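Following: one structure in structure tokens, then a few remarks.
All protein chains of the complex are present and in place, except for one that has been dropped.
Labels run A, B and C following the written order; every chain starts at residue 1.
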Amino acid sequence: MDKTTSLSQAIGTHLHNGDTVALEGFGHLVPVAAAHEIIRQKFTGLTLARMSCDVIVDQLLGADCLQGLISSFVANSSAGSLYELRRRVEHSDPEPLWFDEYSHGGMVARYQAGASKLPFQPIASYRGSDLAIKNPRIKSVTDPFGGPPIHVVPALNPDLTIVHAQRADREGNVQAWGMLGIQTEAAFAGRRLIVTVEEIVDESIIRSDPNRTIIPAHIVDAVVAVPRGAHPHSVQGYYDRDDEFSRDWSTLARDAEAVRDWLQTNIHDTADHAEFLALLGDDHFDRLSIKDAFSTPVNYGGRG
Amino acid sequence: MDKTTSLSQAIGTHLHNGDTVALEGFGHLVPVAAAHEIIRQKFTGLTLARMSCDVIVDQLLGADCLQGLISSFVANSSAGSLYELRRRVEHSDPEPLWFDEYSHGGMVARYQAGASKLPFQPIASYRGSDLAIKNPRIKSVTDPFGGPPIHVVPALNPDLTIVHAQRADREGNVQAWGMLGIQTEAAFAGRRLIVTVEEIVDESIIRSDPNRTIIPAHIVDAVVAVPRGAHPHSVQGYYDRDDEFSRDWSTLARDAEAVRDWLQTNIHDTADHAEFLALLGDDHFDRLSIKDAFSTPVNYGGRG
Amino acid sequence: MNIGTDITSSELLTIHSARALAGRRVVFAGHGLPTLAIALAQHTVAPEIEIVYESGVTGARPPDLPRSISDSVLVPGAASVMPMTHLFNYVLQGQRVDVGFLGAAQVDRYGSLNSTLIGDDWEHPESRLPGSGGAIEAMAGAAEVFLVMRRHTPRTFVETLDFVTSPSPRQAAQAEVGSMPAGAGVTHVITDLGIMTRSARDEELTLTAVHPGIDPAEVVRQTGWDLKVAADLESTRPPTPEELSLLRETLDPSRVYLR
Partner (left out) sequence: MNIGTDITSSELLTIHSARALAGRRVVFAGHGLPTLAIALAQHTVAPEIEIVYESGVTGARPPDLPRSISDSVLVPGAASVMPMTHLFNYVLQGQRVDVGFLGAAQVDRYGSLNSTLIGDDWEHPESRLPGSGGAIEAMAGAAEVFLVMRRHTPRTFVETLDFVTSPSPRQAAQAEVGSMPAGAGVTHVITDLGIMTRSARDEELTLTAVHPGIDPAEVVRQTGWDLKVAADLESTRPPTPEELSLLRETLDPSRVYLR
């Protein structure tokens, strides 16, 4: 079944106001273009699940798409603070943000339980942490094998998961390499799943290396070609991270009005990701170019 | 650190009588040569952990290496019964076998908990199964999130895990492709870890494709080159399965005396795996040859 | 040729198993005949089926019929090979499978299955069988389970299983602990005599079709419980020459499964 579609169509079909949506990608393969399309379509009341926050969290907050956040790291990586997020958390400005906080290990466990249709997942690291005291969703169970009680975190099953990858075939078999984050688990945990990719490739390429597939087609609802869809994050083998963009954001976002202006110009006034990229300028990706380094082929040969 | 050694040295150093040893590999990449070396060195009182049994389980039983078995499938795949195993289980002949039985899902969960240093792992599939009633190690915990009580299986932490793979570098970064079974989890769950491989390759080959690494060097104690170390099972890209061998075993093993004779000739009277293979004959692997099918290289390029 | 007389029981089972897959998409293939049945379904009633194997392989297009679920012939050209953790946790327990296709040594009237032992003592069985493998997980996680049984006899269709390996939803509901199965349990049983179906949790398997020439009374006699027979009992449509030719000439010419 051909599941390719446009980003606008995919988001419009599979996302609804009030949904919990997971956008995963750990500093690499981040579904930025998809986040922008969510802003463009003016969704509201969403709860975002995202382990490690970044510019898109500030942008979704600035666009008033989010009422809640489920996360374990709320800075802009090494680039500084996320000021929209801080205004919401520190001053309820312009309104409070429901923040369901874990550690990375806790988020990994929540996605795993969600993907596995288990009610919860045990985790060994929370004894003595104020996080386990403050967050009422971190609970404990007794150990029937005689050890001390152990903490458990609840399953996370987003209404929609969106991930970005290097490539997929038209059916939605998705391949990615480099740092993989929690994308496979987030994908299986989601009730619906959209995958954006740098390129749609012929299935013969996917099928020449089946161990490279991180998400099998049968759980994918829509697959969308969105070249440069992870900028300002990197895509291994395609383009480098744009640290300047991320640093500039942390400066710009100190001013709420500047965030509004940026969103108007860059998202609302552009029709799609291609127009967004055009604003960056034709040569913007020149300095983000990468040096090729190809894998040694392996032999999948069998009887035949 | 160079961790390459001989199979005899690796087994002699890292295995002890009475240990629990995991030999994993799901009809592919099975550490057969390592099992034979355990027989050759006449270990006793071992408990074997192995999800899906096969000829090596019958051989280890026939050689009186095992007092216990932890498993979830005790037939010789599609080739028939394992008669040494059946004699032990059905008739305590020549002596009883402690059999700790699960489903495949339960074994997966046990290895995961072991690898994760959790006391147990929840599992959703055991309600109403006699297995959960008969096996006292399948227990339950209450669900603090309001659902029904859920079954849990205990962590499995073998004293020694042995797996077989296509290739590794001398430090022990292990790469495998094709069907991967539970090898990564068994490796992390083990207190010690031996890896046998079809070939030791230069680290530049491993490092050209880091996502292909299924076991990182820092958990490996010994790495041993054992070409054709998985026969009669297949190794993707190297050789096909030897179904005739497996079928013949299920015939031969109906007679306990024949098993003893086979072990004497093929294991005890051979110095190592190379001598074992020599008994099969020079042209034995000709009919197990495979047709090449190489993966399309991917670009790992980054800044730099 | 008179296809009515030289059809083997294996062929009959495979063809009716394949037909039952019409409209299904994600199918989990257990050991044996199911693999062949799914291949036939892909060539006939259900081209969109994605087979998922216990070994983690999805979307396989093997040049040869695989000799087992872990045959490496499944891998070249497959769409994905998942780690076993993903297959068991995310696909089976994760309730991503539409049909789990299983075999068993014994089945009871609500579709509980025994693939563990014959006898009355788990520790010292008369006859030790393979055990669960992934059958327990397929039963608990798949939306429905199809069962193929080579021989329909009172020893295989029993009132009380010697061991409940994979419980029916009804059996699971009677237990006190654990998560309820996600699906309906066994909905189709295909045997050498006919086809039984059920759907609701407390519904028994009902004989809904017999193969041509089979007396329903004989099926009842060969069943270890008082088998219900549907009022509108049908006769199964005989294998077509196309189905037989696909099976014999294209899918299993060396008769790996068609013994």
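Everything that follows uses one rule, which is that a contact is a pair of C-beta atoms (placed from the backbone, for glycine too) under 8 Å apart; a residue touches a chain by one contact, two chains touch by 3 or more.
In this text, all values refer to a predicted model and were calculated from it rather than measured experimentally.
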Which displayed chains make contact with the chain that has been left out?
-> A, B
Of A:Lys3, A:Arg40, A:Arg241 or A:Arg303, the residue touching the omitted chain is A:Arg241
Absent-chain contact - pick from A:Lys3, A:His28 or A:His273 = A:His28
Where the complex has a chain not shown, which of B:Phe99, B:Phe188, B:Tyr238 or B:Trp262 is the residue touching it?
-> B:Phe188
Option from A:Gly181, A:Pro210 or A:Gly302 whose C-beta touches the chain left out | A:Gly181
Residue-wise, where is chain B in contact with the chain that is not depicted?
-> 1, 112, 115-119, 169, 171, 173, 184-185, 188, 203, 206-208, 210-211, 213, 216-219, 300-304
Per the touch rule stated above, chain A touches the missing chain via residues 26-28, 52, 71-75, 77-78, 85-86, 89-90, 92, 99, 101-106, 108-109, 112, 123-132, 134, 140, 147-151, 177-182, 184-185, 234-236, 240-241, 243, 293
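We adopt the following convention: only the chains that are shown with their structure count from here on.
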Among all chains, which one's averaged Cα position is nearest the averaged Cα position of every protein chain shown?
-> B
Between chain B and chain C, what's the gap in Å when you average each chain's C-alpha atoms?
-> 28
Dist(centroid_CA(chain A), centroid_CA(chain B)) in Å evaluates to 36
Between chain A and chain C, what is the separation of their C-alpha centroids in Å?
-> 39
Residues of chain A that touch at least two other chains are 116-119, 208, 211, 300-304
Multi-chain contacts in chain C, i.e. residues touching at least two other chains, fall at 57, 72-73, 75-77, 81, 89, 93, 141, 179
